[in-house]
Every structure is written in structure tokens, then in C-alpha cells.
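Let me give you the structure first, and then I'll get to my questions.
Missing here: one protein chain of the complex. Every other protein chain is in place.
Now for subunit A:
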Amino acid sequence: MPSELVVNSWNCQVTGQEPWPDDVQLYQPYETEQILLPDNANCLAVQAFLKMCDLKYVVEYRTNAEEMSPSGRVPFIKCGACLISDFEPITAFVGNKGISLSAHLSEVQKADMRAFMSLVTTVFGNAENYITWLDNSTYCQITKPRYGSVHPFPLNHLLCYLKRNTVIKKLSVLGWADKTLDKVYAEVDKGCGALSDRLEKSKFFFGDQPTELDALVFGHIYTILTTPLPNNRLASTIRGYPNLINHCKIIEKQLFDCYGRPRKSIGWSSTNNN
């Protein structure tokens, strides 16, 4: 196994040095009837990142995107023979091609950015998973029908139950499964507070050009704000921070038009090392 991993990362580095091909595909579950809050946030973050880098991609919707993914998580991109899943590996892969949104930052700023990214992934990611799978009303009204929609009876019930167990196990390892809903909202509030303090009145987190952190924050906040849930306390918690909402609106306006169709990126060009 270790040798395989070494060979594989080497392979992706070799192909990574080639320019970005035209036929890159991004695989994710169906948006209207299937995708769940945490997956949607991750998919949107990756899409926003690729658009910020002005990289071409085509979104492919698959009911089994989760199982197709090499890591079991969505989204993943297919670039030639390489399959890369998750936000950070994708940014690293794009970075290998000499394209980076954070190349102009100082080392201190980069470390700051990484710390904030890990905060977003931990707080928002876990809170989204908690509400999707552990909050009973959301689980029954939203998660179960949506997750099961692509499977025939009795797999729809069985697979949903198994996935729920997996998520609960993961959250309990991270110490989130025992939290109450109020505690989860409090964590989100705290996270938003930290982000809001960092953002202050500026357009983006680091200067006037977006970075990976902006893409990640946009993915989570936009999804939380636009996903209808039985209880909208998560969205209202975020609405308490107008500068975060504004940040989200700026990115939405520049990257996606109101119908969700991609728009040619304007205003920024990605920093290219070459």
C-alpha cells in the first residue's frame, strides 16, 4: 500500500506539471433532489475556487458520486487520469500547476489563512453534519428523503441508516456528537465572530483579491443561507454578521449569476507563478 501511494502521488505530480486541460470534470450529486447541506457546501467551495482561478471545468451530476470518489467524499475532479477529491487536495493539485490564489501572501498570512481554513472546516463542517444527521427533525424531513431518493426500497432506508451511523461515529470521535443543538449554534456563532473580526470592512479576507479561504467561506455560508431547513437558526446565526453576508454576496455576484449559471470571471486574475 505505501508504495502505491508514493507511485500515485508521483503520477499526479508528473501530470500536474502539464497545463490545465480543457476537459476537467467535477463530479457531485444532483443538486435539486439529492445533495445534502455538508456536501453542497464542499462542492460549492471547490467550484468557487476553480472559478476564482479562472480554470475551466464541467460539472457532472451522478447519483453515486460519493461511491465513485476515491476518498468517499464529494466533490472530486477528474483531470486526465488523476482523480482528486476534497477542497484542500484540489487546491494543492492546482498549486502544483503553478496556479495559486495565495501566492502573493507572506508566510505569516499563509499560516493565518490555513488556520482560518481549518476553523471553517471544523466548525461549519461539523455543525452542518450535526444538523443534517443528528437533529431529528432535519433528519426525518430533509436528510432521509433526499439521501434515499436515488435508491430503491429497501436500500433507501438501509443506506441512510448506515450513513447516519458513520457520521455519528465520526462526530463522536471529534467530540461533537454529545453536544446539544444550542452548543452547536454557539460554536457556529463563535466561528462567525472570529471570521467577522478578521474580515472587518474589507472586501476579502486578505486584501482585495480572493484566496482559498474566501472560496471555502463562501461555499459554506452561501449553502447555509440558501438551504431550506425545518429550523433556520443556523442561517439566522450567520445573519448576525452583516460583513460575512456582504462578503458572500460580492463573491456570488462576481462568480455566479442569480440563476446559478457560471459567469465569466471579472475583476481578478489568478496569480500565476509561471
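FYI, a contact is a pair of C-beta atoms (placed from the backbone, for glycine too) under 8 Å apart; a residue touches a chain by one contact, two chains touch by 3 or more; residues count from 1.
In the analysis below, contacts and distances are computed from a predicted model.
Trainee: UniProt name of the unshown chain, from "Signal peptidase complex catalytic subunit SEC11", "Gamma-secretase subunit APH-1", "Sorting and assembly machinery" or "Transcription factor bHLH148"?
Mentor: "Sorting and assembly machinery"
Trainee: Using the definition of touch stated at the top, determine which of A:24, A:68 or A:235 touches the missing chain.
Mentor: A:68
Trainee: With the full complex in mind, choose from A:152, A:228 or A:242 the residue touching the hidden chain.
Mentor: Of these options, the touching residue for the absent chain is A:152.
Trainee: If the hidden chain were put back, which residues of subunit A would touch it?
Mentor: 4, 8, 62-64, 66-68, 70, 78, 83, 151-153, 155, 158-159
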